[in-house]
Every structure is written in C-alpha cells, then in structure tokens.
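For this depiction, one protein chain was excluded, whereas all remaining protein chains were kept in their positions.
Chain IDs A and B follow the sequence of writing; residue 1 opens each chain.
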Amino acid sequence: MGVLVKKVELSWLDRTYVWPVMKGMGITFQHFLKQLFTPTAKRFTIQYPDMKKEMPSGYRGLHELKRFEDGAIKCVACFMCQEACPARCISIEAEEFSDLNITQGFEEKRPAKFSIDMLRCIYCGMCEEACPKDAIWLRKDYEVAAYDRLSMQFGKWDLMNTYTEADGKESISQDPTPSVPRRTIAL
Amino acid sequence: MFITFALITLLGALGMLLQKNVVVAGLCMVAAFFGVAGLFVLLANPVAAALQIIVYTGAIMVLVLFVIMMLNSHEEEKAQVSHPVQRWLSVTLIAALAFGAVKLVLGSKGLTALAVTGAEMPQAMTLQKIGTTLFADHLLGFEVAGLVLLAAMIGAVALTKRNL
Partner (left out) sequence: MDKLASLLHTTPAIAWMVAKLVIVFGGVFSLAALWTWVERRGSAMIQDRIGPNRAALFGKIKIIGLAQPLADGIKFFFKEDLVPHDANKALFWLAPFLALVPALMGFAVIPFGRSFMSGGQEYHMALLDPGNGMGLLYPLAIGGMAVYGVLVAAWSSNNKWSILGGMRASAAMVSYEIGMSLAVVTIFMTAGGYDPSEVINAQGHLPWAWNVVRQPLGFIVFFTCMFAETNRLPFDFAEGESEIVAGFNTEYGSMKFSLLALAEYCHLMTASALMATLYFGGWQVPFVQNPAVMLSVLSFLVKMLFFAWVFVWIRWTLPRFRYDQLMHLGWKVMLPLSMANLVFHAWRMSQGH
C-alpha cells in the first residue's frame, strides 16, 4: 500500500532558499533572545543538584516501611511482599514479640530483619500491592545510589527511616514499646 | 632563505620519488610546491607564489589525493623487479638531460649579462602587471589556451557522463 505524499508547491521566494533561511534564523534568534532574558530559575532546564524535579503522583521510588504514631512498625512479617516480589529482592526474618505489661499473654509477629536489595529491585510496586497491612509503600525519592554494593542492601531500620527527614519524623533504630495492642487498632 | 626554500623543494621532490606510500608521496609533493612558492616570493613575485599555492596545492594536489583515497590503495603493490637495462637507460637519459639543462642555463644570455653587470633586484610583480601581460600582450595565446581547455572540459564531461 503506497502512501500518498503531498508535494508542497514552493513559491519563487521560497525557492531562492535565502528567504526561508532568514525566516528560520529569525525563529532561532527569537528563541535565543527569549532564553537570554529569562532568569535561570524560570527556564525549562532543571539544574539538578540545585533544583529537583517534582515527581508525579504514582511515581515509584524508594520504599518506606510505615510505622504507627508511636513509632512501632506496621509490618507483621506475613511474607506476602517477599512472595510477590518478581525480582526476589526482599528477604524477611520474622520474630514474635510480646509485651506482658500491656496485654497479658498476647503475642504478635514482626520482622526481625527486613532487607531489600536495592540493586535487584525493579521498583515495580508489587510489594505495595501485596501488603495486607499497608506497611510498605514506594514513594518519590529517586536518588538511590551508593559507592559500594553493600550499602545498597537496605535493612529494616534504613527502610523505616528513608523518609524521616521529608516527613519531619525522628529516625529510630530500635523497636519502641507499643502502647496499645495492635489487634485493637486493626479492629 | 634561498637555501631553506631550495632544500624544502629538493627534499620534498626527493621524498616524493623515494616514498613507497602514495599519499605520503603526495604530501611530499605539496612540500615541494611550498618550497617553489617560497622561491617565487624571493624572486619578488608574490603573485606567482600565491597562484602556485592556490592552483597546485589548493586544487590539483587535493584532487590527486582525492582520487588516491577514492581508489583506496592502503596496501602498496610490490613493484615488479625492474630490469637492469631499464635502470641504466633511465640513469643515462636523466644524466644527459641534466647535462643539457645545466649547459643551456650556463650558456644563456641572461647569465652572461648577469656576470657582466651584476645582479639587480628584479622588479616586483603585481597582479596588475600580470593582467596587462595576459590580456594585452598575449591575448591570442590566452584565448586559444582558454578555448583548448574548454574543449578538453566538454570532452571530459561528454566522455564520462553516459546519458547527457
């Protein structure tokens, strides 16, 4: 099947080639002047380390393990995300914990270790989909880089603290004592 | 200055003859042309020097190198072993020619006059003088040469372009 190409009839002025060139030069010069008199901050270019792009909602960046208001981890170590992960970058070790002071004889599960290999992660968001407790989600931080492989293994505390600065929370490094039994909150 | 330019010319010419690589030989020839241009300047004829560079190095040698590159002979073919007869014949021929040329120059009237009156600085040649010489004194020769060149050009185009 052939495609019909319309031939453009050029006027004699266009055929001299000089006039169209001058028109084109006019256009480029307009752009030049416009850029010249635009302050740097208002130009299209985002000068990266100084300015950062606002990522669109739904962007899948670095993971965060969410916590409750009192700081306790929301994750219940159900291994759903580990199963759902197509890149198999999540590895979880569960532990039981009980706080006899509050709930007599009550026991709950939480991850002792929760690590994501960021070199393997493909940022697909399946873990977020799979999580029954909304404990893990992917947010907008895209600057995930390090100087060696080892520091790309994000552990439990790294993942819990990824967005502390952005959210204004304090960063934690040990499980705080829960004030209320989780089951009541879940109910 | 004369020695420098003469050396450049001679070395360039020698290099062109002895060099096995065609492109390097061509570049040696460019050097020789440059030396000749310098000699022209020393003879107070900068116009000839400029024309030498424009025409010979700027156009002709470029075209020659262009053709060499288009044929693209990176590996040089081994030349056939020349017969000693050829070699001796060429050497004697060149010797005879050189002898004749030297004798011609030494016996010329200009040189004897130079010996008598001593050297004088030749008058500077300008484009105006060349113009008047070409278009007033040697008009017929110039026109004929132009016609011959035009005919040659048309012939070349007609030969190479099959379907005009």
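As a working rule, contacts are C-beta pairs under 8 Å (C-beta built on N, C-alpha and C of every residue); 3 or more make two chains touch, one makes a residue touch a chain.
Model, not experiment: these values are computed from the prediction.
Undergrad: Which of these touches the unseen chain: B:Leu17, B:Val62 or B:Leu134?
TA: The missing chain is touched by B:Val62.
Undergrad: Can you name the residues of chain B that touch the chain not displayed here?
TA: Chain B touches the chain not shown through residues 21, 23-24, 27, 30, 41, 44-47, 49-51, 53-54, 57-59, 62-63, 65-66, 69-70, 72, 74, 124-127.
Undergrad: Touching the absent chain: which residues on chain A qualify?
TA: Residues 18, 21, 24-25, 27-29, 31-32, 34-36, 40, 43-45, 47 of chain A touch the chain absent from view.
Please note the rule applied: only the chains that are shown with their structure count from here on.
Undergrad: Which whole number of Å gives the spacing of the CA centres of chain A and chain B?
TA: Chain centroid spacing, chain A to chain B, equals 74 Å.
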